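Next up is a structure, given as structure tokens.
Just one protein chain is left out here, and the rest sit where they should.
Per-chain residue numbering starts at 1, and chain names A, B and C are given in the order in which the chains are listed.
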Amino acid sequence: MDTSSSLTALAQAAFWITIGFTITGACIAVFARNILYNVLGLALALTGVAGIYLFLGSLFIALMQLLIYVGAICIAIVFAIMLSRPLHLDTPPRPMPKVVMAVAASAVFFIGLAGVALKTKWVPAIERSTDYSVVTIGHMFLTRYELVFEVISLVLLVAIIGAIITAGFSRRLSS
Amino acid sequence: MTGFPILTAILMSTVFGLLTILLIPPERTKLVKQVSMFWATVGLILTLWLYFNFDHSKGGLQFVERVLWVKSLGIYWFHGVDGINMPMLLLTAVVLFTGVWTMWELEYRAKEFFALMFLLVAGVYGMFLSMDLFWMFVWYDVSLFPMYPLISIWGGTRKEYGAMKLTLYLLAGSALILPAIIYAWVQGGAITFDLFELQKIGFSLLDQKILFVMLYLGFGILAAVWPFHTWSPVGHVAAPTAVSMIHAGVLMKLGAYGILRIGMTLCPQGLGYWSDLMALLACIGIVYGALVGLAQTDLKYVIGYSSVSHMGMVGLGLATMTVSGINGAVFQMFAHGVMTALFFSSVGYIYDRTHTKMIPELGGMSKTMPIASAFFIIAALAGIGVPLMASFWAELLVFIAAVQVFPVGGIFAMVGLIISALFMLRVVQRTFYGERNEKFGHIPDVSPFLAVPRIILIGVILFFGFFPKVMLDVIQSAVIPFVGSF
Amino acid sequence: MDAIFKDPVLLATVVGTSLPFLSMAVILIFTRHNPMLSSRISVTSIVVAAVCALLNLAKVAGASHPFRFETAWMSSGNFHLTFGYYLDPLSALMLTIVAVIACLVQIYSLGYMSGDPGYSRYYAFQSLFAWAMMNMVIASTLLQLFIFWELVGLASYMLIGFYYEKFSASQAGKKAFVMTRVGDVGFFLGIIILTLGFGNLGIPDLNNAPGTGTITTGFITMAALLVFCGVVGKSAQFPLITWLPDAMEGPTPVSALLHSATMVAAGVYVFSRIFPFFAASPNAMLIALAIGTVTMLLASTMAMTTYDLKQVWAYSTVSQLGMMVMSLAAGGYFAGVFHLTTHAGFKALLFLCSGIFIHEYHTNDMRVIGKQGGRKQLVPMICITVGALALSGVPPFSGFFSKEAILGALNAQANPIWLFAGLFGAFLTAYYSFRLIFHLLFPKGGIEEKHAVHEMDSHGHKEEHHGGLFWAMAVPVMILACVTVVLGFAEHSLQGYIMAGGGAVKHASTAATGGAAHGVVGHELLVILGISAGLVGIILAWFEYGRKGASRNGFLSYFPPVWKLFDARWYMDAFFRWFLDTAIYSGLTSIFTRNDRRIIDGGIDGICFFTETGGRLFSFMQSGMLQYNLLIMVLVAGLAMLFFIV
Partner (left out) sequence: MNSLNTYLIISAFLFSIGLVGVLQRRNLIGMLISVELMLNGANLNFMAFNRFLTPEPVVGQIIALAIMGLAAAEAAIGLSIILALYRKMHSINIEQAQRLKG
């Protein structure tokens, strides 16, 4: 019996470890002075979140998370950092009142959010199926939630074109 | 009656005019003028046909066209003609016809000018024809907007300021009217904007008081009631000839008509309560307009202030709530409209030739162009209220009612008659008599072609001066039941 | 319309009165540029009108009852107005006077106005005047009378301001119109009060109204006095005198027609038209009597100081009008009307003769005319003397008979002062008229031959001056001279004709005179007093101006301040000018204009300015700092959540 309890204890520990990873990654991403550390912090946080998704039982989403966020977006940000060379730019000292206000506002917001989350009595749906398989996701994506699929593809298309234009035009201007 | 919707046809004559003008390429100004002339004549012919077929012995609303338009709000496309808006339609048709004809020499962006003018008159026709509160307000605002571009593009002295002030002031007025209409709609209970249904429902005394004062002030601004009149001289000075003709001649009557048609129909007790204030403001307006007119040096300012004084007469007539009072007021609205149109078209002619409206600079015009100055002098005489001209009858009726209901106010307003005679003749003397001003020595007199619109206006003034019965029976057929309903 | 053709009288009146209007319209629109044609049209129309008027006079004299024709003109609510004619002896007589004198003056102005650039315009306005005056005279309701009354005022404005290049002419025209307008507003108010109080404005109904007792005397007095305002305005009575002398700016035939014979007599005519209504209120009559007397004396004093030919006759017209109002107010209905007729005759004669002098010597100043041999002009000289004699009331002429009738009426009054004022007025009239005659006959330094010689060669024989044109001017003058001589003897037949006009008139006039058989003074003594007053005036004038060694500057010159007072028209003009400048122009108008500019306009522009600055004030919120905006958003969202949770 103790293996199952130790297994759960192990899982428990793993869960808290991933949460720890996410939190530290987030803090690095936000509070570090050097932009590179921010990006790395972000990557760490995102992998942590992917881990949490695992605990939430949907393997596919965790993998996608790793693929899209950590793989694509962080790399894109690194590209941006290289192109805009913020490193050697002078980073003016961060005005203290601004930071204080930011933290205070976010704290208020967090407490509000947490309060809402705790106070409301979440009522789970009556009958709940636990089918997490990728097949159903794919099936549902193309039948009932077909609109989401269309819209997100359209958004991506527009985003790509937009990115090319804004980046492309400014190059012609500055060169 | 053949069921041919004559009233909508009159309204559509201006709308089609507007559309056809828009289709013409801008450089073909001649064609633009001919087309607008055509549509103005169509409107005039239809109105004249309507006037002769209007059976004043029967009275009440005739040629009614009533179609439910929006069911949920109760908005009807409801047109009707009775004794009160019949003269107004005739006035609009005549003033539009002569206005278009007077602007025959306009070359600068003629297409937009005539298009905007037709939009303006479409608004005016709509307001006079419709008996549905919603449509009245819509057409009322349609007639306000073209004023701004018309004045600020083709205007004269201080045109931007004039245009801005005029439009903002009138919109402030309509800002008062809209809540009143909505308030009436809500208080009325029944889902209908129809004027007569609302009248049947009736309102509580307090509602009537509030409603009337809002409508009176809202429309009063347009009708140049005393404290709110300062936009009208400034607006008229800035406006080009035809626009000030239509504006002073017709639009100011829209305000007075609004008070009469909406204000006094919906809230008779409200009128009873506020009639003393109305009479007081009107009397002040009459004398005040004449007195300030004395001190003006610009011809158009003089006419602007004389219109304030004459519109005061209309206000006084309405305030008396008697049959002859309201008869006089409606007749004065018609007579003053035609007279001011004549005034502005003759001043317009002088301005186009001498490019100055300042009285001290003009002098001895009667020597250089006798016919053109004759037009102004005849208009001035009509302004003074010389008998056998239309405005004399109006003043007679208004004063009979005024002396009966407000003796002190009536007599005080009569002083205005003397002062208006003094200031009108003073203007005529300064501009037309006196020694010849060499600077304008060479100016040719008005060509026969351009003289025709002014002669038509003079003809109208004299015809209704000699035979007032023709107009008064029509007005009376509507006013007697109207006063009966008080 | 067919009714017109059946009834000859109606046909004559309609044709006679409306023809001049047609001629005006035709002249103004079509024949402006053809003087000869327009003058012919106008003269023929006025001649036809005169003939119709004479026909009607004969017809009315014969008929027993007055003619009345009416058509509905305008009605509003319970107020109905009819258009029509009411021909009773008085209006027929007045119609003939107007038509005949207008005809003579138009013929006269063929000569006087020849060569004037505004020739056709002159005849257009003359026809307008004739039309308006004739319609006013025979109007059947008081309102129709008022309408044409104002149109007569308009015609006089046009004719006074005929030479509109001259600033003084247009100024005089404006002054005349505005001053008569002041009186007209009173008249208009009177009409309105009558419509409200009495309902019916018909003239016969008004005359019978006092008898029926439906209206109180207080109401009658008020209405009568208001109508009397119109009389004061139009006939230049006491407060509003000064516009008539200024109206001499117009051409002389206009002064002859309008401002002596017909137009100014309109006020007196209205007084006599509703005489029974007037007579019903004693204190209205008393006030009218007082105003008439004051006007008569004031005007005659003013006439003594001026050297302008036309001004003298203008003042004398005002004083004679005052005399007529006195006689009517004293109850002498026939005396007033008779004096009106004779006065129209000889005053037109005087003006036309002065017109010939002015036309000849191109100056209004009597001394210059006298010096340049005025008396050599036989026709005008004789006729002007005849006119002056008639004016001063010397026996054989018509003036004497009408003045006697008036003195008789004044004599009937209880208080003797009116009679004394009348006699003193007669004396002054004689004095100033003969002052003028002697200035013409015996100029100061005798006649300069030089001017006379120049006269001879340039125009050939002086007598046939302009050939036909001279006779065009001379014939009307001669006709009028004969009329002034003959008319006096027609007094009794005229009295019978007028008095036959209906009971109301006779009853009212006898009532007003208090039926007093014995006057202040016996009848014979009255006649002697009247003649002696006139003769004394003439002898004094002869003594001061006619005699060889005369000083020629009048007894007034011994008291300069008095002379100054009379010359400046008793400072009335100064008062009006002062009142107009301070009270109206610099007072009310400037206050209102400044108020208009500053307070109302300022107020509105202030509101605009306020809204604008308000907008600018809150613009700091748009700091452009993205993060601040986000910050606020987040803060608010957080607080909202907290609010809902707690």
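Criterion: a contact is a pair of C-beta atoms (placed from the backbone, for glycine too) under 8 Å apart; a residue touches a chain by one contact, two chains touch by 3 or more.
If you're wondering where the values come from, they're calculated on a predicted model, not measured in any experiment.
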| item | value |
| --- | --- |
| For the chain not depicted, the shown chains it touches | A, C |
| Missing-partner contacts on subunit C, residue numbers | 619-627, 630-631, 634 |
| Residues belonging to subunit A that touch the chain removed from view | 8, 11-12, 15, 19, 22-23, 26-27, 29-30, 35, 38-39, 41-42, 45-46, 49, 52-53, 55-58, 60-61, 64-65, 68-69, 72-73, 76-77, 79-81, 83-84, 86, 89, 91-92, 94, 98-99, 101-103, 105-107, 109-110, 113-114, 117-118, 122-132, 136-137, 140-141, 145, 148, 151-152, 155-156, 158-160, 162-164, 166-167, 169-171, 173-174 |
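Everything that follows uses one rule, which is that only the chains that are shown with their structure count from here on.
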| item | value |
| --- | --- |
| Topology of the chain contact graph, where touching chains are joined (line, ring, star, complete, other) | line |
| Between subunit B and subunit C, centroid-to-centroid distance (C-alpha), Å | 37 |
| Contacting residues of subunit C [partner subunit B, same complex] | 72-79, 143, 146-148, 150-151, 154, 157, 161, 164-165, 167, 169-171, 173-174, 177-178, 181-182, 185, 188-189, 192-193, 195-196, 584-585, 588-590, 592-593, 596, 600-601, 604, 608 |
| Subunit C partner contacts - residues on subunit B that touch it in the complex | 165, 168-169, 227, 230, 234, 288, 291-292, 294-295, 322-324, 327-328, 364, 366-367, 381, 384, 386-388, 392-393, 396-397, 399-400, 403-404, 410-411, 414-415, 417-419, 421-422, 425-426, 429, 432-436, 468-469, 472-473, 476, 479-480 |
| Touch list for subunit C against partner subunit A, complex | 627, 631, 634-635, 637-642, 644-645 |
